[in-house]
Structures are given as C-alpha cells and as structure tokens.
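Once you've had a glance at the structure underneath, I'll fire off some questions.
Note that one protein chain of the assembly has been removed; the remaining protein chains are unaltered in position.
Right, chain A next:
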C-alpha cells in the first residue's frame, strides 16, 4: 500500500498488513512505545492518542483507517527538555506511580482542555449549553483513563492546575 499517515508531524507509509491496529503500528512499526497497551479492547485508555486533534483509543482502530490523517502521540506533545504544560504539571503533582497509564492520561487531558475551551458538555454538566469546570466535570471527562495505581487525586490536581491557567 502506498498510502501514508502523519505521526507527530512525520509522514509514514502505512503497514502492508491491514489487520495492524493503530496502536500496534505506533509501537511496533514506528517504535513509539510511549503509547501503551493495557486492555486492547477500548476499556482502559492507556492507548489514547490524538487523531486530527480528537482523542481516541488507538487499540480499537486500524492504522489503514487513518490514511492521510494526523496522529499525535505522547512523544509529539513534548520532550523531557521541553515538556508541555500538562507533562510538567503531572511531574509537579506526582500524578502517577508506575507511570503505565500516564501517556494516555496526558493525551486525554490535552484533548480535554480543548473540549472545555469549545464548551462541550459532559454527563456531569448541569447545563448542557454552558458547562463549568468543576472537579466532578474533570473526573467524568477523564473516566476513560483508568489508573491501576489509583493516582487519581494527583491526576485531577495536575489537570485542574493547567485548566485554571488556561481559563
């Protein structure tokens, strides 16, 4: 297949085997192992990446379905030398223990900030037209990212800090 996909700004040929999930493509074909495989069934959020700016579970989609689209992974959000605001806040707030869920948490939260800017409602919004930023809102919006270490309190604190700086 001569089709391509853009990952963190670099154009890449798509795999020949159409069965390859976007997640396996990122990890095994491109060596971008920041994106994690937890459940491989859309339940844990460890594989969250951004596709054309929207967060999705990369385990439940085929790389081939994303020809000509732009994927951003945790590696594309920042580097140890130049972390994104959320990456820095996760370190400051100790928002992880083992770190396995962290790339997915940060990709997810990156999109969450944009969704809040766009005033998208969530299940926790009292007013569908004008959601407000409460802890309950952040929890609900992050419910697709599980953390087996239970670092939720610090994850919430990190996201809240960046969201407030943003507002």
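Going forward, a contact is a pair of C-beta atoms (placed from the backbone, for glycine too) under 8 Å apart; a residue touches a chain by one contact, two chains touch by 3 or more; residues count from 1.
By definition in this document, contacts and distances are computed from a predicted model.
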item: Name of the absent chain as recorded in UniProt (options "Phenylalanine--tRNA ligase beta subunit", "Xanthine dehydrogenase YagS FAD-binding subunit", "ABC transporter permease subunit" or "Ferredoxin-like protein"); value: "Xanthine dehydrogenase YagS FAD-binding subunit"
item: Which residue of A:111, A:147 or A:162 touches the chain not shown here; value: A:111
item: From A:10, A:98 or A:128, residue that would touch the chain that is not displayed; value: A:128
item: Touching residues on chain A - with respect to the absent chain; value: 18-19, 21, 40-42, 45, 48, 54-57, 60-62, 64-65, 108, 111-112, 115, 118, 120-123, 125, 128-129, 139-141, 143-144
